[in-house]
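Every protein chain of the complex appears in place save one, which is left out.
And now, chain A:
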Amino acid sequence: MTLLAVERVSKSFAGNRVLNEVSFDVRAGEVLALVGENGAGKSTVLGLITGLLAPDSGRVVYDGDPVTSWSPHRAREVGIGSVHQELSLNPHQTVAENVFLGQWPSRRGFVLRRDLARRARPLLERVGLDVDPMTRAGRLPLGRQQLVELAKALASKPRLLILDEATSALDDDQVKGVFTVVDELRAAGSSVIIVSHRMGELFAVSDRLTVLKDGEVMATRERAETGHDDIVHLMIGRELSDLFPPKAGEVAAPVEGEDALAIPSEEAIASDKAAAEETPAAPPVPAGRPVLSARGLTVPGACADVDLDLEPGRIIGLGGLQGQGQRAVLRALFGLVKHTGRIELDGRPARLASPREAIRSKIAYVPEDRKVEGLHVAQTVRANLSLTNLDVVTPARRLTTVDRGAEARLVDDLVERMRIKVTGPDQEARRLSGGNQQKVALARWLPSRPRVLLLAEPTRGIDVGTKREIYHLLRRLADSGVAVLVTSGDTMELVGLCDEVAVMYEGAVVDRLAGADLTEERLVRASVTGTEAGTNV
């Protein structure tokens, strides 16, 4: 039985065709994966299904009736629940209040708070969330908040659950919990539409995969009859064996000068790859003198006694489950949180008490929350790119008056080198896709030539094409002498990109993996057990 049918739907925004004759259906008791790069039209399709958008032509049929204009409220009434990457929790209310938002149990106008907590508990357990329902939602780490969103969606007993990048902030364990829920729903005859950039997850859980590219359905495949390569090929029209660049020391001649600060061209990527294949057994680069080293770095309540050496030319990863203190390490090194311990820059003791001091020491930070901390989303791309380069844009010799010419050159240059897709430098950052926002967040640091680059979740929620560009850029930066430190919840990313990964568990580094020891299996084992599992397995 078909629960939802999308029939030859087209949709344009401002003359720009976003969807072209898209058709697919979701059967009752089925999990359908919707796959595609950013901008392929997935969000628009979801908007049409929930009735937030109206199609220009074609129609969406849900449970036998055509979908006309619905509100989120109405969508919930007919049994459509959704969890999005963007959180919609009210941070000042309790977890329980959030779970039942809009449908609190009440008697004579009074909300029954205790009843609320009691009813929330089984839902939280179901999504594998072990928190007190009376905790304020804003106090939970990002991943747990996303699980609260899921519990909230389940509270209205959905017949169709939409998971739109709903696992982006989750670690592998939490993702497994979500999949258990998905399996339960399927067994109970409900349907699920899942959108994710993590291919492994899609294959683990879906029954069929529908691939969108440039607003058209490329194909719908049964999971059993397809594989990663097939789907990726449909998505982007090429193979992805070169997703990750060669590691340190595998390329004959690192790029010097200005070229290092740009996303490499296809030819450059190909030649890097060829060079790496010619020197397959290159030994890891000998550890050079660290630019930045930390001893006993401690942030109360977040991380303790962390030792790190960041060397030019190497990409170091911070792995582990979500929320084991990785973020605190980065924020401490950028002077955003109070910390203790010894930090040395070029062997000399340094104090990083504020981001300004960190920036002066040529440390740059690209935060995980690019909408709140990484960018000024309401400002233009130009304003965002020049804010971190005011020494160039508003030179002291002009009494700090903005030099519009220099600013335009800086912005045009960065947009071109980073291949940022914008309508113009006046476009507001919030109108860019996630991948392009991330490029802006990274690009704004490049002109000041950072020596240490800190990145938190650099590719979260970003399409695979942009991911690849960012990986290659980071390797270029490293090759040009930058020390890079990355946190990521994506084990494949850490293994593919980093030269060494320090695994964190409950605020401490429990293992360090490098060279042949750096495999997904060992990384996951160390993350989960919190012990040194890398070398003696």
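Descriptive notes on the structure:
The definition used in the following text is that a residue touches a chain if its C-beta (ideal position, glycine included) is under 8 Å from a C-beta of that chain, and two chains touch if they have at least 3 such contacts; residues count from 1.
Convention: contacts and distances are computed from a predicted model.
A chain of the complex is left out here; the name its UniProt entry carries, from "Metallophosphoesterase", "Carbon monoxide dehydrogenase, large subunit", "Cupredoxin domain-containing protein" or "ABC transporter permease", is "ABC transporter permease". Screening A:70, A:244 or A:365 against the full complex identifies A:365 as the residue touching the chain left out.
The chain not shown here is touched by just one of A:386, A:466, A:488 or A:527, and that residue is A:386.
Although one chain is not drawn, its touching partners on chain A can still be listed: residues 14-15, 334, 336, 355-356, 359, 365, 367, 372-379, 383, 386-388, 390, 393-394, 399-402, 444.
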